[in-house]
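Every protein chain except one is present and positioned as in the full complex.
The letters A, B, C and D name the chains in turn, as written, and every chain counts its residues from 1.
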Amino acid sequence: MSSISNPATLFGLCGAALVGIGLFTVIVHPGLLRRIVGFNILGAGIFLIFGAVARRGAGAGFEGDPVPQAMVITGIVVAFSATALAVAMLQRLFDLTGRATLEPPAPEGRPGSET
Amino acid sequence: MTGFVDAFTVLAVGSGAIFFLAGTLGLLRFPDTLSRLHALSKADNLGLGLIVIGLLPHATSVSAGLKLACVWLLAQLSAATASQLIAGVARNRRPRA
Amino acid sequence: MNALLDVVLVAGLLALALHVARARDDQGAIVGFIAFGFLLGLGWVRLASIDVALTEAAIGGGVTGLLLLRVEAHTRDSSAPDRTARPITIAAAAVLCIAVTAGLAFVILNLPSPPPTQAPAAAAALDATGLENPVTAVLLAYRALDTLLEKVVLILALVGVWSLAPDHLWGGAPELRPAVVPEPLSYLARVLPPFGVLIAVYMFWVGADAPGGTFQAGTILAAMWLLVMLAGLRAAPDTRRVTLRLLLIVGPAVFLAVGFLGFAMAGGFLAYPAGAAKPIILGIEAALTLSIAVTLGMLVSGPSKRAPTS
Amino acid sequence: MPDFLTGAAVFILVVTGLGLFRVLRSQVAVERMMAVQLLGTGGAAVILLLGTATASDALTDVALLLMLLSAFSCAAFTLGQSSSATATERAEEKP
C-alpha cells in the first residue's frame, strides 16, 4: 500500500476519478458535443494513470520512466485526431439534419404511438 | 549578497501574489463585466510582472532570464488583445441582454 | 508545501471535470475543459513529465479548445431538445463508473514496490542514439514504429475529415474566417505569429536534448497558422493543392524512407547507423514538425466549405 | 527559499482557482472566457515560481507556451461569439 501523499499515487487516484467522471459523461449525456468532451476527460484520466506509473518508475538519473511518457504523447495525438474526426462528423450531421444528438428526431406522427 | 537578493525576491514575489489576490477580489466584488475585466487583466499582469522581476536574479543564465522576460512580454500582449476582444464582444452583447 | 500544491491541483482538476460533466450549456463545459487542460499541464509539471506538460498545454489548452469552440458556435441553435437519460440509466451508469474508479484506485494503491521500470534500459541505450532527451529517444528510436503508425493515424483522420465535404465542394478550401473580423484579432494575428514561430523553432531545437520536440513545435506552428487564417490574413488553401499535400506527407515519407534505408545501411527497418543516429533523427524531426503543423491546422479547419478554384 | 516560492505558488493557485470558479459560474457567456485569461496568467506565474524553486529551466518553456496559447484560445472564443452574433443578425435581416 503506497502512501497517498506521494505525488505519483495522488495523481494516479485523480486519474482514476477522472476516468469515472469521463465515463459517466460519455454514457449518460445526450449531447454529442458533451460526449466528445467527456471522451477527452476520460483520456486525460488514463494519461494521468500512465503519468503516475511513469513517475514511480524514476531511476537511472531520470525523473520518470520515459516509455510511458512517450506513450502519453502518442496517446494525446491520437485522442486529438479522434476529437477532430468526431467534431467534423457532428458538424456535418448538424448541417444535414439540424440536430446535434444521436437520438432520432422527436417521435412525432409515429403510427400507433398516439394511443 | 545572497541575503539581499533573497529579500528582494521575497518582496517582489510577495507583492506580486498580493496583486493576484487583488485581481480576484475585484473579480468577485465588482458589479459589471467591463470593470471585472479591467480589474483582472491589470492586476494579474502586474502580479506576473512583479514575480518575473523577483525571479530574474535567480535565473541561471542570460537565456533563462531572457525567456522570463519573454513570458511577461507575451502576457502583456495577450492580456491587451484578449481584453479588447472580450470587451468588444461584451459591448456588442449588452443591448441584447 | 509540495504536497499541499499537489492536493490543490488535484482538487482543482476534479472540480473542473465535474463542472464539465454538469454544466448546463456546452459552451460553459468547453471553457471549463480548456481551463482543465491548462491545469492538467501544471499537473504534468508536478509529475516531472515536462515533455507531456508541453504537449498537454499545447493540445488540451489550445488547439482542442479552438476545435470545440468552433463547433459549439456552429451548432448552438440545435433544434432537438436534449432528452435526459432515464433515472435508472443514470443510476446504473453511476454504479458502473464508481466501480471502475474503485477498481482503478485499488490497483493504483497496490502497484508493486519497487516499481518496474524501463528507465535503466532507456538510459543504457541512450548513447547509441546520441540524444539526451530519453522521451525523444523512445519516440524516434526505441519505439519508432508506434510513432510512425501514429503519424499515419493523423493523416488518416484528415482523410476522414475531408471526406465529409459535400461532393461539389470536395477538393476546395475550408473556411475559418468569420463574417466580421474584430480589429484586435487581426492585430494579434500580426504580432503573435513571429513569437510563436520563434518559440516553435526553439522547441524543436532543444527537443533532442531537453524537454520539447517535434510534436510540441508542430502544434505551436499549427496554432499560429490557424490564427492567421482566423483573422483572414491568409485564406485556407484548397485541400487538393499539391503543395499542401506535399507538406502533409513529407514528414511520414522521410520517416519511412529512413526506415527503409535502415535495411541497407544499418541492418534493419528503422535502425539507425551507428554514430549518425542523431543527425538523422533531427532530420526526421524537422520534416515531421512541418507535416504535423499542416495536418493539425487542416484538421481543425475541417472539411472544405468552398468549391475548388480551377 | 524554495519553500517560500512554492508557498507563493500555492497561494496564487488558490486565488486563481477562486476567481476561476466565480467566472465559470457566471451567467454571462463573455465572462467565462476570462477564465482562460485568468488561468493563463496565474498558471504562468505558478510555473515560473515552481521552476525557480526546483531549479529546472525547462519549466520556463511551459510558461511561455501557456501564455502563447491562452492568447490563442481567447481569440478563438471571441470569434465563436461574434460569428454566431452576426449569423443571427443576418438571419433576422432576411425576412
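Note that in this section a contact is a pair of C-beta atoms (placed from the backbone, for glycine too) under 8 Å apart; a residue touches a chain by one contact, two chains touch by 3 or more.
In this section, contacts and distances are computed from a predicted model.
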item	value
Per UniProt record, name of the chain withheld from view ["Branched-chain amino acid ABC transporter substrate-binding protein", "sn-glycerol-3-phosphate transport system permease protein UgpE", "NADH-quinone oxidoreductase" or "Multisubunit sodium/proton antiporter, MrpD subunit"]	"Multisubunit sodium/proton antiporter, MrpD subunit"
Omitted chain's touching partners, listed by label	A, C
Touch with the omitted chain, as defined above, among C:Val95, C:Val159 or C:Leu198	C:Val159
Option touching the unshown chain, where C:Gln118, C:Thr136 or C:Thr289 are the choices	C:Gln118
Contacts of subunit C with the absent chain, listed as residue ranges	100, 103-104, 106-108, 110-112, 115-118, 121-122, 125, 141-146, 148-150, 152-153, 155-157, 159-160, 162-167, 170-171, 242, 245-246, 248-249, 252-253, 256, 259, 262-263, 266-272
On subunit A, residues whose C-beta touches the chain left out of the figure	19, 26, 32, 35, 39, 42-43, 46, 49-50, 52-53, 56-57, 65, 67-68, 71, 74-75, 78, 81-82, 85-86, 89-90, 92-93, 96-97, 102
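Basically, only the chains that are shown with their structure count from here on.
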item	value
Pair with more cross-chain C-beta pairs in contact, given A-C and C-D	A-C
Averaged-CA centre spacing for the pair subunit D and subunit C, given as whole angstrom	19
Centre-to-centre distance between subunit D and subunit B (centres being mean Cα positions), rounded to whole Å	11
Sequence positions of subunit B contacting 2 or more other chains	70, 74, 77-78, 81, 85, 88-89
Multi-partner residues of subunit D (each touching 2 or more other chains)	29, 33, 40, 57, 61, 64, 68, 70-71, 75, 78, 81-82
Partner subunit C, residues of subunit B touching it in the complex	70, 74, 77-78, 81, 84-85, 88-89
List of subunit D residues in touch with subunit C within their complex	3, 6-7, 9-10, 13-14, 17, 20-21, 24, 29, 32-33, 35-36, 39-40, 43, 46-47, 50, 56-59, 61-62, 64-66, 68-73, 75-84, 86-87, 90
In the complex with subunit A, residue positions of subunit C that touch it	2-3, 6-7, 10, 13-14, 17-18, 20-21, 26, 29-30, 33, 36, 40, 43-44, 46-49, 51-52, 55-56, 59-60, 63-64, 67-68, 70-72, 74-75, 78-85, 89-90, 93-94, 96-98, 100-101, 104-105, 108-111, 113, 115-120, 122-124, 134-135, 137-139, 142-143, 146-147, 150, 153-154, 156-157, 160-161, 164, 215, 296, 299-300, 302-303
